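Here the complex is missing a single protein chain, while all its other protein chains stay put.
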Amino acid sequence: MTQLCRTFQTAPAAVPKDNTAKYLESGLTADGFQAPDWLVPDIEDGTAPSMKDEAVENVIDLLPKYAPDFGGEIWPRVEWANDDERFRERGREQIHRLVAEVGDHVDGFVAPKVGRLDDVQEAAGVVAEAEREYGYDDGSLGLSVIVETPQARSDLRELALFGADSRLEGLVFGPVDYTAELGGREIDGERPRWDGLLETMSNEASAGGLVAIGGPFDQLYAERAGVTYYDAPAYADQVEFEAQFGLDGSWSLHPKQTVQANRIHMPTPEELERDVHKIESFNDAKSSGTGAVMVDGQMIDEATYRNFANTVETVRSIHEAHPTQTAEFYDEELLGRARDVELAFR
Amino acid sequence: MTQLCRTFQTAPAAVPKDNTAKYLESGLTADGFQAPDWLVPDIEDGTAPSMKDEAVENVIDLLPKYAPDFGGEIWPRVEWANDDERFRERGREQIHRLVAEVGDHVDGFVAPKVGRLDDVQEAAGVVAEAEREYGYDDGSLGLSVIVETPQARSDLRELALFGADSRLEGLVFGPVDYTAELGGREIDGERPRWDGLLETMSNEASAGGLVAIGGPFDQLYAERAGVTYYDAPAYADQVEFEAQFGLDGSWSLHPKQTVQANRIHMPTPEELERDVHKIESFNDAKSSGTGAVMVDGQMIDEATYRNFANTVETVRSIHEAHPTQTAEFYDEELLGRARDVELAFR
Partner (left out) sequence: MTQLCRTFQTAPAAVPKDNTAKYLESGLTADGFQAPDWLVPDIEDGTAPSMKDEAVENVIDLLPKYAPDFGGEIWPRVEWANDDERFRERGREQIHRLVAEVGDHVDGFVAPKVGRLDDVQEAAGVVAEAEREYGYDDGSLGLSVIVETPQARSDLRELALFGADSRLEGLVFGPVDYTAELGGREIDGERPRWDGLLETMSNEASAGGLVAIGGPFDQLYAERAGVTYYDAPAYADQVEFEAQFGLDGSWSLHPKQTVQANRIHMPTPEELERDVHKIESFNDAKSSGTGAVMVDGQMIDEATYRNFANTVETVRSIHEAHPTQTAEFYDEELLGRARDVELAFR
């Protein structure tokens, strides 16, 4: 895992309300488990065509005020389209303006509707250009892309090879556009789940050291016997499915989804206890002897050790970004051990 | 969708009956929903080795008589095999002879048992050669291939890249040979369904602008309590599964299957009503205002619009090829609106 992204929460950057930055502001000021790892101010599909400029200005207005205290990362989604030059031009303008004005508060940009590798490289080039123009170090701003065209899926291996050594940091699934592009259909109320794509995307993200994020789940509410309720179990099913296949995080459209995905993609207290214990025992055994180290009857080789260490490092990252989450989720003594234990195989 | 191919119906071009062209003739003269989008006179596995020459002659005899009134396209399947020079030579002779004699009535050729990209390019070259020899414009005759070897599946991405700019127009799954090539086995009466292949083939066909067609379903009849009946539900299950994954059409072995697949791969009256309404409302709103257009509370961007327009364009294509199908399937007034509505985003 290169990076922490349990939650990829999009927030429309301008909406037709009195406070057009309402959702953006609420995302930036969320606390506890409502705070996402990545907040994605959405200037693309979440914002009406007539409000794009206002969306950019909202981001420019709010980041200086809220970003310094925001624990996660901030990744605006700009306009882009592999098959339409005008959208790419707008995306270029949006990236330039945001880097010029609030580059210090942005971790990277999200480009939707990318095509094959050359299109992703063009988007990466636009970010590089803005970095140079406004005096940022090469590579200080990242790029993530929404995988929602057949061309992007076709080139996942090439994206992984590119991503292993570039500013490309994340692959995010976009099922609605993808299904439309393939002409897929809902049959008996069931949409295709695209298991093959998710498995391949998870693999290639791991191969290239990228984060892999699932698609949005928009059926937030269900109705039964005349009562409408937030459908927590349905979203949990999707997030667990994604976690099982090794996706690093899930897309959130709502603070309630963020709470769920943050928790599901986090090591459980039992996992943390188990892995901290293994490392502590390994450290003790190592200091008191030579040769192979056995812990609880299990031989600890470097691969096994790395799995334990991953758990601890993930918890440390979460603690650094969101200390109220770790404080609520883990026992204080266990968290202390996780923070203090020495991580070194040799 | 580049092309209309809800149904890929193979008809053996010569069978050991009094009228050896019985099935070919019946395919060419089918009407209503029994008329397939693509009729595939089968000179390959559907025709006995001893009747190959007669199969070619049957096609030459019947096309001038029936093709002018046939609404769909005509794509003979010739012999071919990536690993056997003799089959390729026979395929070459069959293509040359058919182009020479009935080239005006043929839309393209289907090559089975292709291997990697170089083999598909060889087949495309044979069609190009016949075009030149008999005075047809370059690219006037298409090529579709049956994906039924591990080499062809391995090269699906390369076929999509080639197909984006060549006479390659279709990818058709061939599960029987494919399963045998991989050594797959029926376990407890259940054959492998190859979901991964179908998902990838659907993706790559979309990436390359090709049509993607599912494999044949040969268990036409079932038996219960001593009564044998045509198993409509089993075939419908397969066709719906294929439609869900974005395949453009299904393979048909029988007029009854053609009726089913034509209907399942066709926009429903409800879908057509909904999308015609959206476009009509969009057109009204566009002419009366500026900026973002809302329809029924939904913002219409170009991607959304294209989905609506796809439905209408598909229905227009079906209407052009098979007016009796659209007349039977849709209300007259709705069909008139679908034919008349202006399709232009700007």
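The letters A and B name the chains in turn, as written, and every chain counts its residues from 1.
The rule we apply is simple: a residue touches a chain if its C-beta (ideal position, glycine included) is under 8 Å from a C-beta of that chain, and two chains touch if they have at least 3 such contacts.
Please read all numbers here as calculations on a predicted model, not as lab measurements.
Residue in contact with the omitted chain (choice from A:D83, A:D104 or A:D195): A:D195.
The omitted chain makes contact with just one of the residues B:P68, B:G183 or B:G226: B:G183. Considering the whole complex, the residue from B:D31, B:E133 or B:D195 that touches the absent chain is B:D195.
Screening B:S50, B:T228 or B:S287 against the full complex identifies B:S50 as the residue touching the chain left out. Against the chain not shown here, chain A presents residues 1, 157, 160, 195-196, 199-200, 202-204, 206-207, 240-241, 243-246, 248, 291-292, 299, 301-303, 306-307, 310. Touch with the hidden chain on the side of chain B covers residues 45, 48-51, 84, 149-151, 153-154, 177, 179-188, 190-192, 194-197.
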